[in-house]
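Notes follow the structure.
With one protein chain withheld, the remaining protein chains of the complex are depicted in position.
By letter and in written order, the chains are A, B and C; residue numbering begins at 1 in each of them.
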Amino acid sequence: MSSSFGKLFRISTWGESHGGGVGVVIDGCPPNIKISASDIQVDLDRRKPGQSEIVTPRDEADQCEILSGVFEGKTLGTPIAILVRNKDARPEAYSEMKDKFRPSHADYTYQAKYGIRNWQGGGRASARETIGRVAAAAVAKKILHSHFASNLEIIAWVKSVRDIVAKVDPETVAFDTVESNIVRTGDPQAVDKMIELIKIMRSEGNSVGGVVECVVRQMPVGLGEPVFDKLEADLGKAMLSLPACKGFEVGSGFAGTRMTGSEHNDPYYMDKDRVRTRGNRSGGIQGGISNGENLVFRLAFKPTATIMTAQDTVTTDHENTELTGRGRHDPCVLPRAVPMVEAMAALVLCDHALRHRAQNG
Amino acid sequence: MSSSFGKLFRISTWGESHGGGVGVVIDGCPPNIKISASDIQVDLDRRKPGQSEIVTPRDEADQCEILSGVFEGKTLGTPIAILVRNKDARPEAYSEMKDKFRPSHADYTYQAKYGIRNWQGGGRASARETIGRVAAAAVAKKILHSHFASNLEIIAWVKSVRDIVAKVDPETVAFDTVESNIVRTGDPQAVDKMIELIKIMRSEGNSVGGVVECVVRQMPVGLGEPVFDKLEADLGKAMLSLPACKGFEVGSGFAGTRMTGSEHNDPYYMDKDRVRTRGNRSGGIQGGISNGENLVFRLAFKPTATIMTAQDTVTTDHENTELTGRGRHDPCVLPRAVPMVEAMAALVLCDHALRHRAQNG
Amino acid sequence: MSSSFGKLFRISTWGESHGGGVGVVIDGCPPNIKISASDIQVDLDRRKPGQSEIVTPRDEADQCEILSGVFEGKTLGTPIAILVRNKDARPEAYSEMKDKFRPSHADYTYQAKYGIRNWQGGGRASARETIGRVAAAAVAKKILHSHFASNLEIIAWVKSVRDIVAKVDPETVAFDTVESNIVRTGDPQAVDKMIELIKIMRSEGNSVGGVVECVVRQMPVGLGEPVFDKLEADLGKAMLSLPACKGFEVGSGFAGTRMTGSEHNDPYYMDKDRVRTRGNRSGGIQGGISNGENLVFRLAFKPTATIMTAQDTVTTDHENTELTGRGRHDPCVLPRAVPMVEAMAALVLCDHALRHRAQNG
Partner (left out) sequence: MSSSFGKLFRISTWGESHGGGVGVVIDGCPPNIKISASDIQVDLDRRKPGQSEIVTPRDEADQCEILSGVFEGKTLGTPIAILVRNKDARPEAYSEMKDKFRPSHADYTYQAKYGIRNWQGGGRASARETIGRVAAAAVAKKILHSHFASNLEIIAWVKSVRDIVAKVDPETVAFDTVESNIVRTGDPQAVDKMIELIKIMRSEGNSVGGVVECVVRQMPVGLGEPVFDKLEADLGKAMLSLPACKGFEVGSGFAGTRMTGSEHNDPYYMDKDRVRTRGNRSGGIQGGISNGENLVFRLAFKPTATIMTAQDTVTTDHENTELTGRGRHDPCVLPRAVPMVEAMAALVLCDHALRHRAQNG
């Protein structure tokens, strides 16, 4: 079990879906950063359940409490502990899953690895685990803005739901556009179609996947540490650690494999005093280090595993059986994944900004 | 700079393209594993330059020397240092790059981050850096086979070059089939077309990218450590740290985003005493932990950045200019990337096998 | 700030003396270990304030709550979060310290390092911080007993207070003997003298230091990882991280420097099937690895910095001034340091037991 992430801005998350709560401890935060519970709450509200008609109706306010590391409104440089209590737990909805493994969920593998699992609500494999990430990222963004890149923008959006693809320009998409619709896409034309599809899926007891795209604008030059902690490698790990994420690509990604070098390369030119590239197939990273262009990357999210129709499965006693999902679930994880993706990006960038400062001053 | 990888089977690679050599120190290797320089050489020979007419002609034997950690043919449990000297360095071929940044290469970002770079042959950003990875992975495979999974197979192949796509079944593809052709694809029908395309690209001074696919068969159940060190997250990081890699997906990957939950889920069934799944959209990982099915994942490699045609760029003094590539380069990195991908898979699996043993006995 | 300790059994502590509380997150705990809040409470009660007339009268029950990682009485293998609320905080007692640095306390250095500090009760530098360590160690001991050494005993005691030296035989001293007196020494003859000295010091507004000695009996052979994570090195670090600790020695320690090799060496002999040593100048560790003999080590604790008499100091505005201590403090940290020392030993041994299992099976 490894629930810590980051080298210098290091977070340790904890908590199960059903239990005392969830939270995070942040170690290595610079001192004298202004932060309050309400700063954090803004981001938690964007990921919380029950926020719209297309996400899980579990009723959680997800109110956070800062237990340590902040004094008179500023960080002390000591560990920041943040706690969110679980309120609306309904373990009875999971009683059947005590003995049966949900296909393509984590039930079987946790049982096989640990010989025990909290079968109530998915336990540690629940998306509630990401609360700690999102809370920590609110602090990370404060650090990035106050110490490293005051205008840095991290914006993610739903790029596609199943085969409905949004048209969004990473150079110009606005945060408010994305937040103005419950599916969190950046293309107003796609909103209704996506919502409709998700509702249909839910009504059928089915689920659906899609792609989230993310841009980071006003990027500092020089973040990323070859050869193993290249920026794309740490971003990739961060994103692939999110529930339901099955793929990650940066810049041209898989489409870039169909290009030649002369088509793919981003020529340099001087833009006043700044080295810039024409085109951004690199996605803002070259040799594992940010080049100051926009970071652009995409994540593949599979359809939610828990569906409300009968599926073949096996019991914990290794008998063949059938299972029909119950409980409250997102028919599509993408609208709530958007703030999680931004959070992981912020955590990676903050950690790398501190690491860069350590080595290169 | 972070040139260490792994938590318990921890490697530290070092070395530049032009300089004293390249190598690796392995810390945390279990004792009493039989290993010799020739065991390692087999894998180094698969990645070395000059091995065929479609790769860089740089003439390096890449002979390795084990400097420590092995006694009378067995590992001591102490650090294993492995050294490969650079022989065929030609710094003069890079003299123009001393002052000009190759587009989409690491020249500019290294200079911007560190304020200095070894411009000879790409320095640390050279693919020579992967020698240490491949050497360490030879040891990792020994450990996996002797302690954790005697029949485990790690096989990668070239899935596509530009738009030429090989038909390969991960369940059955044989290592010998892949190794029987210089492009290292698993589809005999695709070999000639791929080779021809690469030759054309080289003759035009251009380059080309593609996709590598990898399977791990006879996988142990239970590897991977949620929530951050999920198996797909650590594999993704490992692969995205390889030169030129721009994307990673596991199982259904990006294609899976166009499926519904009922289409995507892998139902469980009992195969004698063993829990198995019908279908493998999960790619062998659920909840971040291996389920015993085949690991299947794919990597996107962009076309080689160094091409032999004139491109716009800037100088280290920030003047616009032009640059035409020189030196010896792979017109397509994929044939030599295949052993690198297998190596990174072996390193991740060995580390996770040790981690799993630590926590779960 | 680095508030994490351990490589595989990794704890992250958090919390200040005055604030929401203190606690710990344990990552990497093996699954299926029986543990309850009351198991932990036993050890917390041994370190809590107000337990006797010779320690600080701060009134804290230090009741712990397990927030995650335990299900139906057993560990899940997921992070265990433990919370203790602060109850009896009296910030007003520290108002003068807001502007004046207590000599030989952490006030000045925290302010100089971070540019900010929680001046209420010592903030993070308070001994309340050790609650998380002691709670985590209760879990560590469970693991050691259930998986590695069922009879392992960790016993610490007060070896000296100022110049009153207890006569205690590490081979035979009993836990109950130590716990039977409020000063926690292992020598019944020394109890009254030590208590009397501490009371005199307190009545004078002064404080006093001393030595804690610790033995670990029924030690497994093979724990410790040369060359940097030698068992004495990790134990030394653990102990020197405790508040007020200024020295650490193992086995013969500083006294051993006055011996010759022939006097100091511990000859081996066979005790039935077991390799043993005559004498134990090595303190149970040779070459950084435990040899199965009793671990024996000692710690030097300086007198408590906060005293109730006037001392020269400076203000946060860098003016010379005087300060007379206030608040509730231990006139001698040693009675409460005893369970902290045992806790740090348990944390180091548990981590090394898991590490040893990882590498050596």
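Quick notes
The rule is simple: a residue touches a chain if its C-beta (ideal position, glycine included) is under 8 Å from a C-beta of that chain, and two chains touch if they have at least 3 such contacts.
Bear in mind that the values here come from a model prediction, so they are computed numbers and not experimental data.
Although one chain is not drawn, the whole complex shows that of B:Asp27, B:Asp43 or B:Glu293 it is B:Asp27 that touches it. The residue touching the chain not shown here, chosen from C:Ser68, C:Gln120, C:Thr177 or C:Ser290, is C:Ser290. Checked against the full complex, the candidates C:Arg90, C:His145, C:Arg162 or C:Arg326 give a single residue touching the omitted chain, namely C:Arg162. Subunit B residues in contact with the hidden partner, per the touch definition given at the top, are 1-4, 10, 12-16, 19-23, 25, 27-29, 31-32, 65-69, 71, 74-81, 83, 113-118, 123-124.
As for the chain not pictured, it touches subunit C at residues 1-5, 7, 13, 101, 103-110, 112-115, 124-125, 129, 160, 162-163, 201, 206-211, 221-222, 224-230, 232-241, 245-254, 256-270, 273, 275, 277-278, 281-283, 285-292, 300-307, 309, 311-314, 318-320, 355-356, 359-360.
Subunit A meets the missing chain through residues 8, 28-31, 77-78, 147, 226, 354-355, 357-361.
Operating definition for what follows: only the chains that are shown with their structure count from here on.
Subunit A and subunit C have centres, each the mean of its CA atoms, that are 39 Å apart. Subunit B has its Cα centroid 26 Å from the Cα centroid of subunit A. Between the Cα centres of subunit B and subunit C there is a gap of 46 Å.
Across the assembly, subunit C contributes residues 28-29, 31, 77-78 that each touch 2 or more other chains.
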